[in-house]
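Please find one structure pasted underneath; my questions will follow.
What you see is the complex with one protein chain gone and the rest in place.
In order of appearance the chains are A and B, and numbering begins at 1 in each one.
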Amino acid sequence: MLKKSKKLITMILGVAVLTSIFVGCSGSKKAADGKVEISWMCYGQPQETKVYEQVIKKFEEKYPNVKVKLVSTTQDQYGQKIQAAMASNTMSDVVYMGPGDVKAWTNAGKMLKMTEYLDKAEKDGILKLDDIWEKGLAKYKYDGTKIGQGDIYALPKDIGPFGFGYNKTLFEKKGIPLPDKTKPYTWDQFIDVCKKLTNDTGGDDATFGTGLNVQWSLPAFVFSNGADWLNDDATKVTITDPKFEESLQFFADQTLKYKITPSSEQGQTLDTYQRWLKGQLGFFATAPWDIAAFESLPFEYDIIPWPAGSTGQTASWLGSVGFGVAANTKHPQEATNLAIFLSTDKDANKMVSDQQIQVPNIKSMAKTDYLNASNKPANKQAFIDLIEKYGKPLPGERTYNAEWYNKYLEGIQDVLDGKITAKDYCEKVQPEMQKLLDDSIAKEAKEKTK
Amino acid sequence: MHELLLTFATKILKSKKIIGGENMAAKIKIKSKSDYYARERKAGYLFVLAPVLQFFIFALVPLLISLYAGFTDWSTIGKPSFTGIENFVKMTQDPHFWKALFNTAFMMIGIPIRLVLALMLALAMNRKIFGAKTFRVLYYIPVISSIAAISILWRWVYNGDYGLLNQVLSIVGVKGPNWLTNEATVKPAIIAMAVWQDLGMSMLLYLAGIQSIPKDYNEAAQIDGANTFQIFKNITVPMLKPVTFYMVITGIIGGSQMFIQQNLMTDNGGTNYSAATIVYYLWDKAFKQYQMGYACAVGWILAIIIFAVTYFQFKNSSNELFEE
Partner (left out) sequence: MVNNETKLKYTANTNRKLAGRRKKTRIINTIIFLALLAGSLVMIVPLVWMVSTSVKDKMQVFAMPPVWIPTNISWSKYSEIWEKGPLLSGIVNSLTIGVTVTVVGTFTSSLAAFAFAKLHFPHKNKLFLALLGTMMIPFAIIMIPQFIIFSKIGWVDSLLPLIVPGLFGNVGMIFFLRQYMQGIPTELIEAARLDGCSFFKIFYRIIFPLAGPAISAQIILWFMGCWNDYLGPAVYINTPEKMPIQLVIASFNSTYAIQTDYPLIMAAAVVSMLPILIVFIVFQKWIIESVAISGVKG
């Protein structure tokens, strides 16, 4: 009897001892020697994080009374992690915020209105707001109703234009005149060129005009045709607009009718990407984050504007993520300064863009150093044009949540397979999408009143 | 049969001086019958103390919070406010919920498939086959492979044009579909992958179970003239019932919580929501659509369903498994 309980007691004691050791070791949070300590939660590959550690060192040199603690996680767990932090009031001072989260996070009162701290920074000369790309900044402006205007809640980490590339070598091989650097094709011209590029031998030497993924490439066609998934204030789903249906049908017809692409299923996998890498495609979507991978392509390539629909103007979407500040931070000015530094400091921009090949956030730097750099692609102006003039937000970014948009994506394969026309599909799915959008708007309104 | 086992066991235990022997009898005086039962009760409670504590400290509070949350409109990052049974009503009206429930139930088909294959494998491994030990390790490799590797691998296997599966099929002249984007084939494809991944583990558990069946039973039966199949049917399978029962229950519980595979193999739950499981559905609601309250309601409904099914299984199985 004694022996048994002795064993149990020893075990419990042992656990208690272990626990206390660990607790003792698990880092207390007092800031040493009177410095202000702020934390920054980010995700990224270890080499990206290493670059950011360098950037932090530079920041600490500039602001000697501030110490920065880096909190890292993986990209796909970031959402859960930050929501857990929000729920338990343990957010880091500076956090990544995606454009699609702006409404939800600000409505819940979790994000700091940076305006007054940005103003002070400008007065101190460490920030020039109008040297940041407007469209990038607009993604993080919110006035309580509409994204794009109002108070600023984050500064961009990067602004990524989803551009259009072409295979120069293939064009020359087929004797087709090269596309214009600034003037986009019309849709008819685009199909004509693609037909000339297409030679489906069924073997490894087959060539196609292009092979695009509907989720990422359709926006370019829809936007340039004067349509969108939502109306201006993001309250109505507008996919039954004939211009939208026309764009979707045109996209599907690239495979079904004009046969300038490999099969539609391949657009969903990475097969078309592989074909592009091998030089089998005339055109392919190209964004700044692809450039590193395209260093060793076996052909010459360059960037051009996306083909333009009825508006005659090219268009595409801009990807981005921003540096925001937690609303309950104890050091709002320091945290804002860190966000400013990460987003707009010249050296930081250079370090980070050298590493990831992004377009710099600072207009002046982008239009000089970046544009004139000798590395590929040659026509970087096309990227800059998208950022400055022609880029629009992705549909899911403008609403409280993207359930309505996911509904649209659910059955889109049937349109691409030709099982249903674009018109019929849009008419069928729009009411369901509208209901989901209405639900999310109602939810948003409710959250705001809390 | 029990006597055989008992005799053998007693022999060993006596040899190890654990039981038997006159010197032990005097050591602990058992005063009376009720004293005996009291000791047993005390021991029982003491032994289960740890998991019960675990339940109370780490599980009970979060469970109660999530139960309450099911009746609110908690948006994960905002403040919850009570909404009564609104979530549950919404659930019944959401086609995605029913579709996900159906998909999840469909996935259960993998359980009998896995059990049969695992049993066959375990029986094979139990024989004196050349290289059995190596085979055991090889069959276990999928179990310990990283989920990242497995999902890339299987996405390639199932690829519509160049995938391994379709390449093999084309040898016999069959053109396979794009397994993961085709509504009808995506669930069987994921089931196949899940069975393949788990097979080694189930095989191992069955092996442990088979090893616990005394060889004398088989030998005695053989001498009595039973053939292999009869031995299998009348000795092996019944003696493995506890293990089978365990695998069915954990298969149901685990299978109903499947969602990582769906996440990695399909986008948005598959074409026309053909692959989404119920946990995929509620994970999405909780963390992407900021509807944690609703997700909690769904989670509890799921738990109730599983509990009912499990309880039913317990009641239905033979009495030994659930003696009072």
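By our rule, contacts are C-beta pairs under 8 Å (C-beta built on N, C-alpha and C of every residue); 3 or more make two chains touch, one makes a residue touch a chain.
Worth saying up front: this structure is predicted, and the values here are computed from it rather than measured.
The residue from B:Met108, B:Leu169 or B:Ile306 that touches the chain not shown here is B:Ile306. Looking at chain A, the residues touching the absent chain are 1, 3-4, 7, 11, 15, 18-19, 22-23, 25-27, 41, 43-47, 49, 71-77, 80-81, 83-84, 87-88, 90, 270-271, 273-274, 277, 289-290, 292-293, 296, 356. Residues 2, 5-6, 8-10, 12-13, 16, 18-21, 24-28, 30, 36-37, 39-41, 43-45, 47-48, 50-55, 57-59, 61-63, 65-66, 69, 76, 121, 124-125, 127-131, 133, 135-150, 152-153, 156, 159, 161-162, 164, 167, 196, 199-201, 204-205, 207-209, 211-212, 214-216, 239, 242-243, 245-246, 249-250, 253, 256-257, 279, 282-283, 286-287, 292, 295-296, 299-300, 302-303, 306-307, 310-311, 314, 320-322, 324 of chain B touch the missing chain (whole complex, contact as defined above).
One rule holds in what follows: only the chains that are shown with their structure count from here on.
Distance between chain centres (mean CA atoms), chain A to chain B: 39 Å.
The touching residues of chain A, when paired with chain B in their complex, are 1, 4-5, 8, 79-80, 83, 86-87, 104-105, 107-110, 263, 265-266, 268-269, 271, 400-403, 406, 409-411, 413-414, 440, 443, 446-447, 450. Residues 28, 43, 46, 73, 75-79, 81, 155, 159-162, 178, 181, 267-269, 271-273, 287-291 of chain B are the ones touching chain A in the complex.
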